[in-house]
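See structure below.
With one protein chain withheld, the remaining protein chains of the complex are depicted in position.
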Amino acid sequence: MTKEKFIKRFFLFFALLSIFFLAGILFVLFKEGISAFGKINLGGFLFGRSWYPTHTPGEFGILPLILGSLLVTVGALVVAVPLGIGSAIYISEVAKPGVRDVIKPLLEILAGIPSVVYGFFGMVVFAPFIQRIFDIPTGLTAFTASVILGIMALPTIASIAEDAISSVPKSYKEASLSLGATEWETIARVTVPSAMSGISAAIILGMGRAIGETMTVLMVAGGAAVIPHTFFQPVRTMTATIAAEMGETMVGGIHYQSLFAIAIVLFLLTLTFNIIADHISHRYKKKMTG
Amino acid sequence: MKKRKIVQTIGFSLLYLSVFIAIFALSSILYFVIIKGAGVINWEFLTSMPKEGMTKGGIVPAILGTFYLATGAILFSLPLGIFAAIYLSEYAKQGRLVRIVRLGINNLSGVPSIVFGLFGLGIFVKFFGFGVSILSGALTLGILILPTIIRASEEALLAIPESFREASLALGATKWQTIKGVVLPNAIPGIMTGAILGVGRAAGETAPILFTATTFFCSRLPSSIFDEIQALPYHIYALMTEGTHSELQVPIAYGTTLVLISLVLLINLLAIIIRYKMRKGKKW
Amino acid sequence: MRHFDEEKELLRKRLLSMTGKVEESIKKAIKSLRDRDESIATKVVNADAEIDREEVDIEEKCIELIARYQPEAIDLRTIIGLIKINNDLERIGDLSVNIACASIRLLEKPQLKPIVGLSQMTGIVTGMLADSIKSFINGDVQLARSVCVRDNEADEMRNHLIRELLTYMMEDPKTISRCMDLALIARNLERIGDLSTNISEDVIYINEAVIIRHHRAL
Amino acid sequence: MRHFDEEKELLRKRLLSMTGKVEESIKKAIKSLRDRDESIATKVVNADAEIDREEVDIEEKCIELIARYQPEAIDLRTIIGLIKINNDLERIGDLSVNIACASIRLLEKPQLKPIVGLSQMTGIVTGMLADSIKSFINGDVQLARSVCVRDNEADEMRNHLIRELLTYMMEDPKTISRCMDLALIARNLERIGDLSTNISEDVIYINEAVIIRHHRAL
Amino acid sequence: MVNKDKITTENLNLWFGKNHVLKDINIGIEENKITAIIGPSGCGKSTFLRCLNRMNDLIDNTKITGKVSLGGENVYNNRMDVVTLRRRVGMVFQKPNPFPKSIFENVAYPLRIQGVRNGISERVRKALSAAALWNEVKDRLNISALSLSGGQQQRLCIARALVTEPEVILMDEPCSALDPIATAKIEELLFTLKEQYTICIVTHNMQQAARVSECAAFLLLGELIEFNNTNKIFTNPADKRTEDYITGRFG
Partner (left out) sequence: MVNKDKITTENLNLWFGKNHVLKDINIGIEENKITAIIGPSGCGKSTFLRCLNRMNDLIDNTKITGKVSLGGENVYNNRMDVVTLRRRVGMVFQKPNPFPKSIFENVAYPLRIQGVRNGISERVRKALSAAALWNEVKDRLNISALSLSGGQQQRLCIARALVTEPEVILMDEPCSALDPIATAKIEELLFTLKEQYTICIVTHNMQQAARVSECAAFLLLGELIEFNNTNKIFTNPADKRTEDYITGRFG
């Protein structure tokens, strides 16, 4: 083998590591979690309405957890998507260069605030506030979690959407203006539609982030494993369940295994989102290059 | 014509509003943390051990723990990430293999952090028997930030115009000479940005270290990589959810949060400054 | 059709109409002599100014076309050919003026025995001229070559004429001055033939990019 | 210096050397008559082939330059001017051959009284030719204009000569044929003057982009 | 035939920050003619063109003095609505820039934003025909405009500019991204367009200026050095600097 060939193989090995890790994750999750299905049937697991793992016999229905996750995620998106995309459009199309140079890095920096900080803020500031405003027994509700999660996902969505919007060639904008369009028409009819796939990818990635989010929801969602009926009640998500309960389980026990089983569901769910986002942004690239 | 102008005014107002809300929401978080945390922070807080069941004293083990974890994670994932990125951008030919690798990286980055925690638990803590330790936590975090590093490095490498490579090859350089002489030197700032962002991310993560590295309280500083540790993010969580004197713990949590935020934001700021500098200086 | 082709076409048409004028001049100059009508000759002399103007115009247009379209290959050859043909046509116009002037001088004096050869020669050279231009317009290299061949005929004829004139002069010295003018006319006609040949050679060059002039026996 | 300028310079030089040859031809043709040396005249006739070849070469080179460099403005005018001047030079060459041929015919017969005017006229027209080319090479419009003025002198001289010849012929019809040849020589010299004038006009055009020919009184 | 000026500028000056980019430009762009702007890189050609439809408004720190009149009205007057102005003065850019929409929607765009509802497809057809593109695309109006070739894209952009029937069309190096064959097609198109429109074209291809234009302006360092018939400029420029530039002796 020549030197050049050797170098190439060397690098190839490292490129394959990601796959290896991904496979490793899958393997560990299944290794630890699969035997849960020996004891709980799959339908009962996914659609069971109650989650009482510590009872004897334990009940392992994760429907409340799934619904909790979805509720919080949807709520978060309702907050984050309009604000995030609005901000993205503002930054890339409307803001004066001076303003843009402040706001854009600001958002990027804020994107780096750790999730536990959001959780903390939610617990000590926002939840009491909600409790007072709506006069409800606890401020730790799906609503609270949604809003906090939404704010948290906002910089992510804004930043990816901003990338997509500002990578729309300047020539489109010039073309539209030179044809007698107003700036708003240019944004609404040319710039944003051209960046649509990038924006959708941003939304889906934001969704993935929200659904996989752990600490925030763990701290502010309230943690009641019941099927939610309103926004203003405590809920418990899949991630929070794992984080909260793993510490107290017996390694290898059914509770331990079922938590891994939840992780499998979570993993597959986010995998799906990611593949969809990937697909969209792939198509987007193709479209932009003709 | 008038109607078109009005539509424009309304549209722009909505945009201003959304930016305003976004900035307001995010800065109010900072505001509270800074206002409430600033009073707690002093030299002692930063340099002494916690006392009296976490109701008094400082957070030095948590600071150190976060430092060890983040350093360990970056030491582990930086070389891996760079090597993988070099393969992808310099050697890989478009084909099934690359698509799979890339899909793998994208999905790895989308895996929820708690799942990484479980993975670390399953592999490092249990299978390799490292136990709950700095090593397990750092490795878990390292894998978590690997996609970030690979992406940033790859982006930095791809930003080097193809024409540089062609020029070098056409001058009779070998591939490796080209990478070493022309590609990598120009990609270093970009790779550094990626690495710094990775450090910031690693420092702020909680879920992955829940079961792999941290403990609520340890009475001494770690002496080896196989020791349990405290970490800032987990410390905040623990202060809020465990212990019994929450009225005493919340102020400490504020202080810890301010320290963590300052740390992470400073790191991110650094990365962003480097990136802006780089974009400005770049003429090709 | 390319814009350049349109412009070129226009130029061709102008050249054609200029040829018509020049041909007319030659015929008229000779006619004035035959009909002993000075007014016709005067017209020829006066008409020349227009031909001259047209020549200048066409040349300017050609240079403009080169400057603006940077023609290559056959287009370039055509334009260069046009410039040269245009030049030749103008000279032919001048030659007919020369003939007309000689005619005017001759008309001041009594008529000599009419020289049949002159009309005949006029027929030949105007034929040559017409054909050379026709060959240009149609890109007809065959026809162009035939013009070159006919040039010898014209030369022959001129020699014959001059010899005839010499005899007249010897016989009657009073005719010398008139004969000199007639000889001049013959020479001019022959030169018209020469120029038509030049034109034909240019046509061949334009179409085949072979410069053939001087190759034929002198 | 641009590569194009080098090529143009080369062409100019070639044109200059061609002018030298042509001038020589004219002088030799006249000299052969004066010295009654047929061999000189023959040399003139033979030398023409080379001038012809050179003309074709120069013209091809000019067209090549247009095709390859797409010259504009003064460069274009220079090349077009070169083509035309080149053409004129070749014609002047032909005219000296004509003179040489006439000379050969004359030498077959006894000498007439030497015609002083002829030498003098030769001096004038070769001077005009030399100056017109010089004005081209140096871009000297002043000089070019002076050539145009001198043309009238040459015309005058020719008329004078022809009148003198007419007298001879009248006096002695035996000289008619020789006088005709001498008249031909005078006409050819005058045409050389005309062509030099043409060249000068082209020089003016090249440098000032004003086409002046035909504007002056005919 | 006396031609009148469609656009005139009077002492037009423009600064980008402290950079004095256009200096006292006085020019008259004649109706139904093609006017070419030539000059070395950075001399202000594009800037001048973009003054005419106020595209320079988009650039910060721009200062403009003097007058630009379109059919007698001052373009920089406060009462002049930029949107209307740009509809009257269309523009075609250096790189073909169709929107990533279908061919049809690209051309229909200017109509749609004006709120036109009826007869759109007829007007699109007419514009595409005028841009000599109709025959090539009539069977596939719904495919993405980005799948057209560069030359076709540029003609599409021309059609898009024509559909609202502007009075003037500005073109900033419209062929510099095209190969010679596509360029030739656009040039031919220009000859037919000028019968209906007033066209002003910036090009750094002098030969192109020579071929297509009737009048040509030579700019140098922001100054208008010479403005004349194209014939005159290319066979006998009045200014030495023009001559030097035209013959490639410059710099």
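To keep things simple, chains are lettered A, B, C, D and E as they appear, and every chain counts its residues starting from 1.
Everything that follows uses one rule, which is that contacts are C-beta pairs under 8 Å (C-beta built on N, C-alpha and C of every residue); 3 or more make two chains touch, one makes a residue touch a chain.
Treat the numbers as computed from the prediction; the structure is a model and nothing was measured.
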Of C:L16, C:A49 or C:I74, the one touching the omitted chain in the full complex: C:I74
Out of B:S48, B:T71 or B:N186, point to the residue that touches the absent chain in the complete complex. B:N186
Footprint left on chain D by the chain that the document does not show: 2-4, 60, 63-64, 67-70
To test your reading of the contact rule: which positions on chain C touch the chain that is missing from view? 2, 4, 70-77, 209
Residues of chain B touching the missing chain are 93-95, 161, 163-164, 166-174, 177, 181-182, 186, 283-284
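In this section, only the chains that are shown with their structure count from here on.
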Can you list every chain that touches chain C and also touches chain D? E
Report the connected components of the chain contact network with chain E omitted. A, B | C, D
Would you identify the chain whose C-alpha centroid lies closest to the centroid of all protein C-alpha atoms displayed? E
Quick note, more Cb pairs in contact for A-E or A-B? It is A-B
How far is the middle of chain D from the middle of chain E, if each middle is the mean of its Cα atoms, in Å? 52
How many Å are there between the centre of chain A and the centre of chain D, using C-alpha atoms for each centre? 95
Tell me, which residues of chain C touch at least two other chains? 60, 63, 67, 70
Residues of chain E that touch at least two other chains are 83-84, 113, 207, 210, 234-235
